[in-house]
Every structure is written in structure tokens, then in C-alpha cells.
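All protein chains of the complex are present and in place, except for one that has been dropped.
On to subunit A.
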Amino acid sequence: MTTILTYPFKNLPAASKWALRFSIRPLSCSSQLRAAPAVQTKTKKTLAKPNIRNVVVVDGVRTPFLLSGTSYKDLMPHDLARAALTGLLHRTSVPKEVVDYIIFGTVIQEVKTSNVAREAALGAGFSDKTPAHTVTMACISANQAMTTGVGLIASGQCDVIVAGGVELMSDIPIRHSRKMRKLMLDLNKAKSMGQRLSLISKFRFNFLAPELPAVAEFSTNETMGHSADRLAAAFAVSRLEQDEYALRSHSLAKKAQDEGLLSDVVPFKVPGKDTVTKDNGIRPSSLEQMAKLKPAFIKPYGTVTAANSSFLTDGASAVLIMAEEKALAMGYKPKAYLRDFMYVSQDPKDQLLLGPTYATPKVLEKAGLTINDIDAFEFHEAFSGQILANFKAMDSDWFAENYMSRKTKVGLPPLEKFNNWGGSLSLGHPFGATGCRLVMAAANRLRKEGGQYGLVAACAAGGQGHAMIVEAYPK
């Protein structure tokens, strides 16, 4: 069935590819119709809860995720976010006046557009009567944007929400040093020439040393890669295992890209540049090539390298979330339900990246499911070592007993259901935007591969984590 479906895509000339993207929805709908019996045979209960409104994701899009410093490098974050929003408008044809609220996630903020959601929405043609706010929760910022929307709908405050995320790592706010800032601010207030001169006389050349935002924990001062390397060592994850996993991610992403499965990607005409149609970080290599790289963080004996880590990425994503009855009333065929979700947090020093291990059992228990009920796993891949350490933790009774107060282990996600279309290692990881990509990948995979439940999970700086159940929308 897959071959039949993907066949026409494969043979499309590249230039017209983007134009035909919009036909994906009807096509995939029909596939879902055919797949429906397979889903039904499982006859699982649905996770609808009495007296709580069902929340559905109608559809979602993202800009192509690019290595930072490439085609998006001259943009501002709200430009990218706007591209995702216009893409969503285009894809769903949602009338802009029905959108009640817009929420975006972002991590490294451009101070000029600190509420990037609002700036992007204004430019994207949404109504100026639709309020917007921006949230931040490190790598799970977009997840937070979506679950905030879920909360607003479930509590009856809103019916239609646009949630998304954006990150532009090509440009980061490099600041003057605190001393320099203080001097400049004091100069502003100085009234007389004498005051000004006496302030200027305090200037020292080291004031000019810039302050860079670090991808390091504020609390521990440890960079995330360093922590990932220690985590991998704590779980005895070898360099080879990490390289193998990274290779798997790139190979699967390449395959998905070639087969046109990454249907959430919308083309983006970058001002002054060519239209960008696909992710550019997918680079399947060989184990031999990867083995040559030197460790990037713990030198010279660490195991985390540039090849088995996610790379700095520019990108934006957006999803349309509605109350189920509203979506149906508007004639939409939603893609999936957004069900139970869970946020967790733990020690930011030694368990920084173990969020998925902690969040998974909790969200499953909340939903009354087991790990065997999940048909599509979509986990955020920050580092190969992080994913594999989480696997080992989830597969360990000892860890479950000693650190999670559980009697038995969480259980290992079967690899054949895990990140089948690539992950953050290969597709890229724009911090604020990854969450929506995970949800759309889970929803699209459920439709494509058949199955009822998807599990989205991610770790985030600060030692936090998130997991959410995505349920396929029945036909």
C-alpha cells in the first residue's frame, strides 16, 4: 500500500513538487480510509473523558528545517514564524477570524520581538483582533504552546487555537557586557558634560568583551553536550552504539524525505533567495566516517561528537488545534486527538536529559495505556547518547526502583515503531519548534502506518521533560 501511495510522489519532477504538496491531504485521507479497518481490528478504547471536551489537531505544518547559517541566516525569527503561519493558513484554509488565540514557543529570544507570536501573526494575515503570546520552556516550548492551547479549549475558554514554535540560531543576541551596559545606561542619565566625562573616564577596554548566550545550564554551568556525554557514560552507552543510532536516524529521515512522507513541510520562498523546499541537515554517512570524528565536549575521551548530536537549526512550525465539535462543524477531517499529557522535572545536573524516561510511564498510566498499546513513538533526539541512555533507563528495573519509585521498569519502546521518519538528529532541532514537528510526525505516521496511539516525548534544559498521547482520528 505504501508503495502505491508514494509512487506518484517519487516520480514528480522536483520543481513542481511543492505545488503538489497540497494534494497530500486528500491523498492521505484516502489512505487512512483504506487503513481504517486495520486500526479498527485492534478495537481499543478511545481516550475520551466524560465532561471534558475533545481536542483535535486539524493539521500542522513546518518550514523546512535548515542548518543554521544557511538560507535563513538573514531572516529574523518572526519571519520564519510568519512562514509557518501562512503555510498553515494555506494548508487548512481556516478563516482567520475564527482563530481565538495564537501561542508560540521560542527559546533564544530576539529582544526586538520578544512576543514573537504577536509579531508573526500580525504579518501573516491573521486578524489583529486575535491575541497572541509567547512561551518558553527550552526544547519543549512548542509542546508547552500546544498544551496551553489544549487547556484553553478543554476549559471552554477558546475553540480554535494556533500553536507553534520558532527558533533562529543563525542570529543570536550577543550582548554588551554588564559593565558596558551599566556605563551606557548611566551615560544616558548624566546631565552635565562633567558627569559624562567622569563616566567615560571609567571606561576600560575589557568592557567591550561581548556576552554570548551559552547552551549551558544556568544552574550548573555545564553545557548540554557535556551533560549528555556524562549521561551516556553513566549508562555505559558506547561510541559505536551512538554512531549507529545517529546513522539510523539519518537513513530513516532520508528515506522519509525521498518517499515524500514529511508532508508537514511547506515550501518557503526566502526573500532574496530561492524557495526552500526541504530539510538540509539529513546527511546519511558511514560508520567509518563517523568514527573519525573527535569528541566535541569531553575531550579527548568522550563519546558525544558532532555526528551523533543534533545540530543548530533554524525553523518554525505551527499546528491548528480545535475543539472536536467545532472542527466537525466547520467541515474539517481532523488528523488526531491530543490526549493526556505530562510535564516532569528532575535534577538538572546528572539527569538533565532523562525527561522521556520519567514522563513516559506517568502519561501512560494517566491514560490507562501500556507501552505495548503505542503504535508510533516520536521522541525528541537531542543526542544519540541521550536517546540510548533513556532506552537503558527505561529497560532497567534497578533504575526504576532506585530513582523512579517504581516496582518494575518502564519498558523499552520497540525500535521498529520508534522515530521511523527520522528525528531531531537528522531533521534538525530548532529548539522552540520541535514539539509541533513531533506531534505532526506522530499523527501522520498513525495515518500512514495504521495504529491508534502515538506517544510524543522530549527532554529539555533545566532537567525537564514532557510526554503526550496522540490518538489517531477515526474514520
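As a working rule, contacts are C-beta pairs under 8 Å (C-beta built on N, C-alpha and C of every residue); 3 or more make two chains touch, one makes a residue touch a chain; residues count from 1.
Basically, contacts and distances are computed from a predicted model.
Chemist: Report the protein name recorded by UniProt for the chain absent from the figure; options are "EF-hand domain-containing protein", "enoyl-CoA hydratase", "Proteasome assembly chaperone 1" or "Vacuolar-sorting protein SNF8".
Modeler: The UniProt record for the chain left out of view names it "enoyl-CoA hydratase".
Chemist: Among A:230, A:362, A:380 or A:437, exactly one should touch the missing chain; which is it?
Modeler: A:230
Chemist: In the full complex, which of A:399, A:418 or A:431 touches the chain missing from this view?
Modeler: Per the contact definition at the top, the residue touching the missing chain is A:399.
Chemist: Touching the left-out chain: which of A:351, A:384, A:426 or A:452?
Modeler: A:351
Chemist: Thinking of the whole complex, not just what is shown, which of A:114, A:127, A:221 or A:275 touches the missing chain?
Modeler: Considering the complete complex, A:221 is the one touching the chain left out.
Chemist: Need a quick check: the contact residues on subunit A for the chain that isn't drawn.
Modeler: Contacting residues on subunit A, toward the hidden partner: 218-221, 230-231, 233-236, 298, 300-301, 347, 349-351, 389, 392-393, 396, 398-399, 402-403.
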